[in-house]
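Removed: one protein chain of the complex. Kept in place: all other protein chains.
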Amino acid sequence: MDSIRVKRLKKGYGRGLPPAVDIREGFSVSEGELFGIIGPDGAGKTTLFRLLTTLISPDEGDAVVQGLDIIRDYRKLRTIIGYMPGRFSLYPDLSVRENLDFFASVFGTSIKENYHLIEDIYCRLEPFADRKAGNLSGGMKQKLALCCTLIHSPEVLFLDEPTTGVDPSSRREFWETLARLRRTGMTIVVSTAYMDEANRCDRVAMMRSGRFLKVDTPSDIVAGFDRRLLAVRSDEMFRLLQDLRSMEEVVKCYTFGDTHHVVLKENAACAPDEIGHRLTGKYGHTGVQVREQAATLEDCYMNLDD
Amino acid sequence: MSEDNVIEVEHLTKKFGNFTAVDDISFEVHRGEIFGFLGANGAGKTTAMKMLTGLSFPTSGKGRVAGYDIWTQSELIKKNIGYMSQKFSLYSDLTVKDNIEIFGGIYGMERHAVRRRAVELMDRLGFIAEKNEKVRDLPQGWKQKLAFLVAIIHNPGIVFLDEPTGGVDPAARRQFWELIYDVVDSGITAFVTTHYMDEAEYCNRISMMVDGRMDALDSPSALKRKFGASSVAEVFDILARGAKRSE
Partner (left out) sequence: MKGFFAFVRKEFLHIFRDRRTLLVLIGLPTMLIVLFGFAISTEIRNVNIGICAPERDITVTRLADKIDRSSYFTFKGWFGSDEDIDHAMRKGEIDAALMFSDGFSSSLAGPDGAEISIVTDAVNPNNASMEVMYLTNIIYGYFREDMQESAEGASIVPNLRMLYNPQLKSSYNFVPGIMGLILLLVCALMTSVSIVKEKETGTMEVLLVSPVKPIGIVFAKMIPYFVISCMVLVITLLLTIFVLKVPIEGSFFWMILVSMLYIILSLGIGLLVSSLVKTQIIATLIIGMVFLVPVMMMSGMLYPIESMPYVFQIIAQIIPAKWYIEAIRKIMIEGVPFVFVLKEVGVLLAMTVVIFTAAVKKFNDRIE
């Protein structure tokens, strides 16, 4: 069954500006799915979240979350969803426990009642239960915010860039928690700027200028990548980047960790070795390595616009 | 201090009460390199950065940044470094040109020198056409670039970048890193913190802080060899797993 169903959705701020969200094709998220949204800043991710959480109403179109219309049934809908906005900052002057207590009461529940949902996150916070939320580090704040969002056992969870500014280990813990929540049947919609996180989603929507350019499982998106890709490295990485871009058969070249990824033109028939020779010979690079590279989700994202 | 080092730090320690935020770290940053400063939230990165940028004094230890002593010349340090934080501090209601001139003025540059440098930098970033636009109307990626440009307006020896790409999508992050490469190419040293492990690979050398100590410092490839890891992310995990301090 579908947890979220969007037919069309349009929302703009002010005349003269292009709409922040302009979804025409429609999409749906099924119950218990972990649905990721990736896209640059200003793509409309936050606006989409606000629309689906009933915080703003659309100019056109409509959407249904858990069978409830986001415009007509917004009051009822608000009782069954959890939303963690990007800048959600808790109450810095209240302690960890007071924050959690407060949000539990607001949702008409108690910490005890839904402790099982937050247990594995909260046990890490418990030693600091009396510390003011304002004195927590970034990762801890994030955990507390998630606890507060989960405390009423929502059916659908909306997380807007929950891991921005959080270190890799904490991020992994965070995603392990999400995976566990998903197994309880909770539908989760999450936006992120990290590709490794997008890879952990059941399906990913790539968003740009208010529209979904692609919605699919990470593996299908990767499988749909139809260009030839090379991974190249040398001792002078920055110069290598510019040299590769100057080559005729190269469509696109971008940094990728310790290598550069090179997208070749469709009809280019040059072998990796040949490129390597040319880099060593004509461009005078040392330590050149060139190999065929299987595409990753990030490569697909980087090549979205063409 | 050796001519080749922009930062030299020995036994730097900072305590808050009986909590040791930074625990006896020693390292140097070479002129013209990209130095990655990694660590989990709460490992002591921010505290260390504050001492290096002249915003706070260490409890013990000594160090020189951009040729000046962190104990006695913190005002000179502030004048001779660049700093850009994640919440880049531009005046969003002013134009690109105004922002550049204001920050040039803050660093005590002559008016005509600011103008010349502004044109040079805007040209390099392709900002010339937008110089009279208000900063708030620029796309996020551009704001970031502008913040970086403003941080190096006075041509400092070293620029500190504190999570410059937090929450930025992969495409914009790459553009930003190319800008870092470009600036470093012109002779400025970059000191970068990031939570993106692929970005750590772009650095010449990276350091990892764990529980206030600096547990590793080397080039990404050497670290990967040393820990038998295939990526910096793995190295980070191995080191962070040993952390006792829960943030």
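Letters A and B mark the chains in the order given here, with residues in each chain numbered from 1 onward.
The criterion applied here is as follows: a residue touches a chain if its C-beta (ideal position, glycine included) is under 8 Å from a C-beta of that chain, and two chains touch if they have at least 3 such contacts.
Everything numeric here is computed off the predicted structure, so don't read it as measured data.
One chain is not displayed; in the complete assembly it touches the shown chains A. Contact with the undisplayed chain is limited, among A:T149, A:T164 or A:Q293, to A:T149.
Note that of A:S3, A:T54, A:N114 or A:N303, the residue touching the chain absent from this view is A:T54.
Only one residue in the set A:K10, A:R78 or A:K214 touches the chain that does not appear here, and it is A:R78. When the missing chain is restored to the complex, the residue among A:F27, A:Y91 or A:Y283 that touches it is A:Y91. Seen across the whole complex, the unshown chain contacts chain A at 50, 53-57, 78-79, 81-91, 93-94, 98, 101-108, 148-149, 152.
Convention: only the chains that are shown with their structure count from here on.
Centroids built from CA atoms put chain B at 26 Å from chain A. Partner chain A is touched in their complex by these residues of chain B: 39-43, 86, 139-141, 163, 166-174, 177-178, 181-182, 185, 195-198, 201-202, 220-221, 231-233, 236-237, 240-241, 243, 246-247.
Touching chain B in their complex are the following residues of chain A: 38-43, 86, 124, 127, 136-140, 161, 164-172, 193-195, 237-238, 241, 254-258, 298, 301-302.
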